[in-house]
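One protein chain omitted, others in place.
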Amino acid sequence: MSDVIPSPAPPRRGWRQSDSPVKRAFARSRTVQVASAVLLLIVLATLFAPLLAWQNPFDSGALELNDAFLPPWSEGINGAFYALGADDQGRDVASAILYGLRMSVLVGVSAVLLSLCIGIPLGLVAGYAGGWFDTLLMRVADVQLTFPVILVAMLILGIVRGVVPEGVREQVAVLVIILAIALSDWVQYARTVRGAVMVEKQKDYVLAAQLIGRSRTAILGRHILPNLLAPILVIAAISFAHAIVAESTLSYLGVGLPPTQPSLGTLIRIGQSFLFSGEWWILLFPSLVLLALALSVNLVGDWLRDALNPKLQ
Amino acid sequence: MLLKMLFSSLLAAGLLTSGAAQAETVRWARASDPTTLDPHSFNTGTNFVLLHQMYETLVGRDVKGKLVPMLATSWKMTADPTVWEFKLRPGVKFHDGAALTAKDVAFSLQRAKGPTAQVKSLLASMVEVKAVDDLTVHVKTNGPNLIFPDNLTNLFIMSEAWAKSKGAETTQDPASSTENFATRNANGTGPYQLVSREQDARTVMKLNPAYWGKGQAPLQITELIYLPIKSPATRVAALLSGEVDFAQDIPAQDVARLKQDQRLRINEGPENRSIFLGLNVGGKELKTSSVKGKNPLADARVREAIHLAIDRDAIKRSVMRGLSIPSGMIAPSFVNGYSKAMAAYPKVDVAKAKQLLADAGYPNGFDLTLHTSNDRYVNDEAISTAIAGFLSRVGIKTSVVARPIAQQSVAINNADIDFYLYGWGVPTYDSAYIFDFLVHTRGKDGRGPTNATGFSNAAVDSDIVALASESDKTKRDQITKRIWDVVQKERFYIPLHDQVIHFASIKRIDVPVHPDNAVLFKDVKLGAK
Partner (left out) sequence: MLAYLLRRLGQSALVLLAVSLIAFMVFRHIGDPTISLLGEDATLEERAALNTELGFDKPVPLQYLNYVGKVVQGDLGISYRLKRPVSEVIAERLPATLELALMASLGALVIGVVLGVYTALRSEGWLSRAVMTGSLVGVSLPTFLIGIGLIYLFAVELRWLPSFGRGTTVKVGGWETGLLTASGWSAIILPAITLGFYNMTLIMRLVRAEMLEVLRSDYIRFGRARGLREKDLYFGHALRNTLIPVITIAGLQIGTLIAFSIVTETVFQWPGVGLLFISSIQGVDVPLIAAYLMFIALLYVVINLLVDFLYLAVDPRLRRR
């Protein structure tokens, strides 16, 4: 018969006493807590940008050119308030940052997701099957690594110009950047996954699954892949930070987003022309925000790598 | 005591007179480096400005834009109106010591018309050139050409013997795999000789001791170092840090900061260059607009709406920082044919623009793409972004595509473009140059190569052709006015402004701005140290 008196609920434990090493590490590190809070803030800002910003800086018709170069905390001709000042086109810097964050995050997340979708399957198959596919993949990776991200961006632009009809090309600019960054990043996922798979497939649990008769896809998907999530997550975090900074460099070299739809990186590229002329707010604020975003992601990714590393427990 | 005074005064006098022999080096910075020292290869201002220090032309242009004698002391149309006669300056020597003769001039002009010489467009009307005697040259043109000497201000004279002996008889043959000697070597008659050349790094020149202009020009600068600095921020930094003595291609937004620096002097002046928008009026349908089945830019009301929607004063104030001259005409004020009346531009009128668009059948506007360069004209990308804003306000949602000028030029030359920002300088200071390239029907008689608007008017074409051979100045000006009236009425080009340029230097150097953005360092007088 079951007990009449229900057993007492287990005492509540904070993260410091958690079973998970990750949670314990999180509770210990103040830096990562702050970084995660910043990230959360940025995610919220990205989602609610249209509500938070009074101006849509991507709508060129909404800009007031006569308000250009207003310093921070000033009022414009039509009474608009520019909390962080206005840039050379009359964009409210605060609004531009919010919308620019969206573009940057869009580019970063899409590039990372695309990289994952290309790199992980290829790495899994190459590591598990080996043979000619593995060799082919490694040589393709060699070719791929030859082209740093800006070369890839220019190559893709060239193809796009030759193939896509003129009218569609500008809308494609975002896709080109995402594709360029993804194509130069997938290799590290493929290599890591391949290496890890080659190690895992010697292990007992894989042998056991094979003996039972599990299909290769099942083994890869259900057994091996979950064990790889940790290193992949770490690479993804750092890749994301790298992607949003790289987009700024691409913009500097002339293959970035169109000037009417600037991301944070493009705003920085535009802002660097005003370094000496005294309109410091055009450069400073977007740089600080990009720095905060990239730094937080890097910190979290870094910390995650240490927290998930069994050798450091 | 007296002896001491005598001695010291003699010493002082000696020092004063030997002052001119001191070494004076000027470090000169610009945005880009000529890619070759061959004077006939490319038709670009950047190349010419550097080459003008080492090579010379038959005629030159002063700061006001007037033609002045250089290697030619006088020129006139002979009794045969298709033949121009040039009398050469005696006693001129090339850097290698050879004397300048009419044969060198004839050779140079023919070389400049070679297949891969991009300056040949300046000699389109030249049929034949002959050295009559050692100091006289006859040039035959295809039909009387009143302004032929205006074409010669950037046509450099090379030594025939030098060119032939060094294998530089023609400009670079693209199919050949050997380098032309003139690419990295120079032998001109100019005030400076080439000492060393490192492309993208520095070009060092020293004063030519045997220059014919000794005594006429100040010739105070003894060493000239040309430094290309591509990144605008770095160029400005180099001025501020004292690593550069004279700089051109100053970004408009940095002028105010430079003016505040007590060690620097900023000179300002209008440039002989007009910035405008080109519209595809000839196509049946635009590739980059949302209107299918017809071309909205072919409707004069739409073009007028665009003309009225643009706030040129706001562009001047905000984008150009006050450093532009808004205009209603695509010719700068120096050009023959310019008139203040035609250069008047309308105040921005958003309501009227919207009305015109509604009348033309686009009450909700339409989408359009503006193509612009991002590295050629002052703030070109920012101007285009601002224009996108103005047009979007009246309903024409404009997106901007920015790319390097090399790629933009290709699209324009192939007439594969709908709506573009462009700039045009007029080296001949005459409207005919504008008409020949931008107004004449594309592809006919070698004219109109950069007319991507699709505008084609037979009457205007024949007027333009007539200009080349009309010898009566009054008649010529009348034809010019007639053509301009059509251009202004049809408005397939929408003028924006003329550029204003700056020379920034240390206080000792005071160079007035030349409308061609050119400097002749032989004429520069240095102030006290």
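Chains: A and B, in written order; residue numbering restarts at 1 for each.
What we mean here is this: contacts are C-beta pairs under 8 Å (C-beta built on N, C-alpha and C of every residue); 3 or more make two chains touch, one makes a residue touch a chain.
None of the values given here were measured: they were computed from a predicted structure.
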item	value
Interface partners of the hidden chain - shown chains only, full complex considered	A, B
Hidden partner chain, touching residue among A:42, A:101, A:232 or A:299	A:299
Identified contact with the non-displayed chain, of B:110, B:183 or B:488	B:183
Selected from B:88, B:139, B:163 or B:229 as touching the chain missing from the view	B:229
Residue ranges of chain A at the interface with the undisplayed chain	31, 135, 139, 142-143, 145-148, 150-151, 154-155, 158-159, 161-162, 241-242, 245-246, 248-249, 252-254, 265, 268-269, 272, 275-276, 287, 290-291, 293-295, 298-299, 302, 305-306, 311-312
Chain not shown, touching residues in chain B	35-36, 38, 41-43, 115-116, 118, 121, 171-172, 174-180, 183-184, 198-202, 227-231, 233-234, 237-238, 240-243, 375, 404-407, 409-410, 412-414, 437, 443, 446, 449-450
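What we mean here is this: only the chains that are shown with their structure count from here on.
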item	value
Whole-Å gap between the CA centroids of chain A and chain B	46
Chain A residues touching chain B - in the complex, by the definition given at the top	59-63, 65-66, 68-69, 88-90, 165-167, 169-170, 254, 258-260, 272-279
Interface residues, chain B side, partner chain A - complex	232-233, 236-237, 240, 251, 253-254, 256-257, 287-289, 311, 314-315, 317-319, 369, 374-375, 381-382, 384-386, 388-393, 397-404, 416, 418
